[in-house]
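With one protein chain removed, the remaining protein chains of the complex are shown where they sit.
As written, the chains take the letters A and B, and residue 1 is the first residue of each chain.
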Amino acid sequence: MTLPSAQATLLDRAPGFKHAKPVRDGRTRKNKLRYGLTVLAFLLPSAVPLAAFTLGPMIAALWVSLNKWNLLAPMKFVGLDNYSKLLSDGSTGAVFLHTIYFIAGYLPLVYIGGLALALALNTALKGRSLLRGVYFLPVVTSWIVVALVWRWLLSPSNGVVNTVLGFFGIVGPGWWTDPTWAMPSIIIASAWKDLGFVMVILLAGLQAISPDMYDAAKVDGAGWWRRLFSITLPLLSPSTFFVLVISLINGFQVFDQVYAMTGGGPNGSSQVVVLEVYDLTFRYGRAGEASALSWMLFIVILAVTVIQVRGQRRWVTYG
Amino acid sequence: MYHKLAAGIGLAGVAAILLAGCTAAPAPSGPVTITYSNFISNGGNEANLAKIVAAFEKANPTITVKVTTLPYDAYGTALQTDLAAGTEADVFDINGPSAYSPLESNGSLAQLNGVDGSLYNKALLDSYATDGKQYGLPTSFSDVVLYYNKDLFDAAGVSYPTAQWTWADETKAAKKLTDAATGVFGDHQPVTYYEYYKVLVQNGESLLNADQTKAAFNTPGGIEAAKWLVEKSGTTMPTIEQGQGTADFDTNLFKNGKLAMLHSGIWVFGAFADTPANWDIAVEPGNKKVANAVFSNAVGVSAKSKHSAEAQKWAEFLSSSDDAVNVRLDASWELPTIADTAKLKTYLDKGKPANRQAVFDAAKNIAAAPSIGDNQSKMQDIITAALIEAQAGRQTVEAALADAETKVNALLKG
Partner (left out) sequence: MADAAILGPHTPRSSSASRRTIGFVTLHVVIIIGAMLMFFPFLWTIITSITPGATLTSTPALIPANPSLQAYQRLFAERPFGQVVLNSLFIAAITTAAQLVTSSTAAYAFSRLPFRGQGVVFAFYLATMMIPFQVLIVPLFVELKSFGLLNTYLGAILPTLASAFGIFLLRQAINQVPRELDEAATLDGAGHFRIFFQIILPNISPALATLTVFAFMGSWNSFLWPLVVLRDPQLQTLPIALAGLQGQYISDWDVIMAGSVVSIIPMLALYIFAQKYVIQGVASSGIK
């Protein structure tokens, strides 16, 4: 592919000149078509499955949300009834609140913990490959097992946590048997399980930072804390951005751990949106409302993600 | 342009759903294959089910049964997905009368004609019939009885449970048997919906009114029944904080000789088989009358099945044939639902417990379980949550029941 002649002349005059982006302004119709086909070629492998198997069913679910359906009998069109029913029901606000509570507790814990882990295991620590493997173990363990273990660890009367607290003279709470402590129990177990996931993502990002970046700072006499904030974190920001977006999208849809640890209880105190969707669809025979609730959740997640994506210009720096 | 593509695919998705009702071409005659989807053989009985299938196919050479086995917990999800898409099997398991009710009311089950009702335990058969028409056949049942540790009773000088016992007798015995020093508890009964509807009947009350349109449990008798369950916690039974309510907690306690009396199902006979202590079972004491929780599984024929005659044959064979009965008895795989208890004699001599007759005695007085269609699960959740609030001491029994009554009435009103 040859460069248009004007640019070739520029390069002759100033060999060091570099474009910010490769130029593909497609001056000729042939170029434009070529370019368009290239874009299609790169996008179709993913666009077709996503459109057919996710976007399609999403639109079908939108249609279901305008109907009353118990999965057994034919659907009955009810317009926006499901939405108004959900919006006027207090429990809808409650499940959203519980979900946001989960995210607010989980996100800082898992990011800071994962970051600390990644920083520590990025050093010349002995046995760090083994350690990286061990920290990833919870990520690959199913929630059935993890929930069992944490319910046992947090057992109010003889669990390890309350026993240890007892040594310090603190009476441990009821954890997952107590409405006030059910969600914190889930948060702790979730953060613990996903630490390895965040660690892996951030490690990959850390590995991409060249060590020479720190030489100048060390010569300037910057301490490790300063180096962390002025060099490491900014260079890590693309990975951080990724972790935040994914964690938020997944956090809003938290399901497995709540289902396994508390089933939404006690007395609905840990009921989250997707568990409500599941109950409505498969246990209460209200698939229409379930779809409506899912679409409400979708709007929330979309809004949050758009804010994040727009905001990334302020703090995410790409190498 | 991608928006259009997405919209086009979306419309295709909607069209697919709308077209789901269309039927395919009629099936040819001759050798027939029917599909059977189940959960009852899960967890160790797959080979036993295969034996029953083999016997059926031998007796009916033109029919082949294709079996699909699904996990118990996820069976409901899979079945409902099938029914929504029209891909359900010809014969499929029904998880009790409460699952039967929405299936029947939504027309998912085929009417079964010409079933010989005399072959079946009448009460069980009736729980799968509506307005005199049969829509399901019970395949197995189990019930809840009172287990008791004879050694602990002897040591405390308490006489064994009898058929005349009432709640007061049980409480008295439990208090005598509870010994904080040795960590022995006198009694354990789960605090859930499944116990509550039964103890209401035992106390002459009922969960819902006659036409199941309103809650009927918030009465003095209903409160008394709730207290019967709730007040054990912390006195003769461990509390939730101590682990009550978690999986296998009660059976472990009994196995380790730390529990004198246990309300549980006959399905834990096997778990207690090598318990060193002497134990036996008795029919649960009632209060105003004797009533017992009987759980059953059934099979139904899909209303859309193209081989309903063959499907019904298989359903009948699975639920009442001698072959099926014998396989179940040999494998201790729950109990068949046949009326002729003479055929079940071998069950009585199978080892611990000695008083296996109690299993059949309990099935003579069944506490009818409410069955209200689509809202069944939600109602059960409401009741269990209220009972747990009372048990944990976060609400008084009266307040919890009053709350539950409001919620259940709102739910039933739709």
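Rule of thumb we're sticking to: contacts are C-beta pairs under 8 Å (C-beta built on N, C-alpha and C of every residue); 3 or more make two chains touch, one makes a residue touch a chain.
Only a predicted model underlies this, so the values are computations on that prediction, with no experimental measurement involved.
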{"item": "Residue in contact with the excluded chain [from A:96, A:111, A:175 or A:241]", "value": "A:241"}
{"item": "Omitted-chain contact residue, chosen from B:142, B:178, B:236 or B:320", "value": "B:142"}
{"item": "Full-complex contact with the absent chain, from B:72, B:194 or B:360", "value": "B:72"}
{"item": "Residues from chain B at the interface with the omitted partner, ascending", "value": "2-3, 6, 12-13, 16-17, 19-20, 37, 39-40, 42-44, 46-47, 67-74, 77-78, 81-82, 84-87, 142, 243, 246-249, 251-252, 265, 267-268, 270-271, 297"}
{"item": "Touching residues (missing chain, whole complex) on chain A", "value": "1-3, 18-22, 24, 35-36, 38-39, 41-43, 45-50, 52-58, 60-61, 64, 71, 117, 119-126, 129, 131-142, 144-146, 148-149, 152, 158, 192, 195-196, 200-201, 203-204, 206-212, 214, 218, 221-225, 227-228, 231-232, 238-239, 241-242, 245-246, 249, 252-253, 255, 273-274, 277-278, 281-282, 287, 290-291, 294-295, 297-298, 301-302, 305-306, 318-319"}
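Going forward, only the chains that are shown with their structure count from here on.
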{"item": "Contact set on chain A toward chain B in their complex", "value": "47, 51-52, 55-60, 63-64, 70-74, 151, 155-158, 174, 177-179, 265-268, 279, 281-287"}
{"item": "Contact set on chain B toward chain A in their complex", "value": "2, 5-7, 9-14, 16-17, 21, 76-77, 80-81, 83-84, 102-103, 106-108, 239-243, 246, 374-375, 377-378, 385, 388-389, 392, 394"}
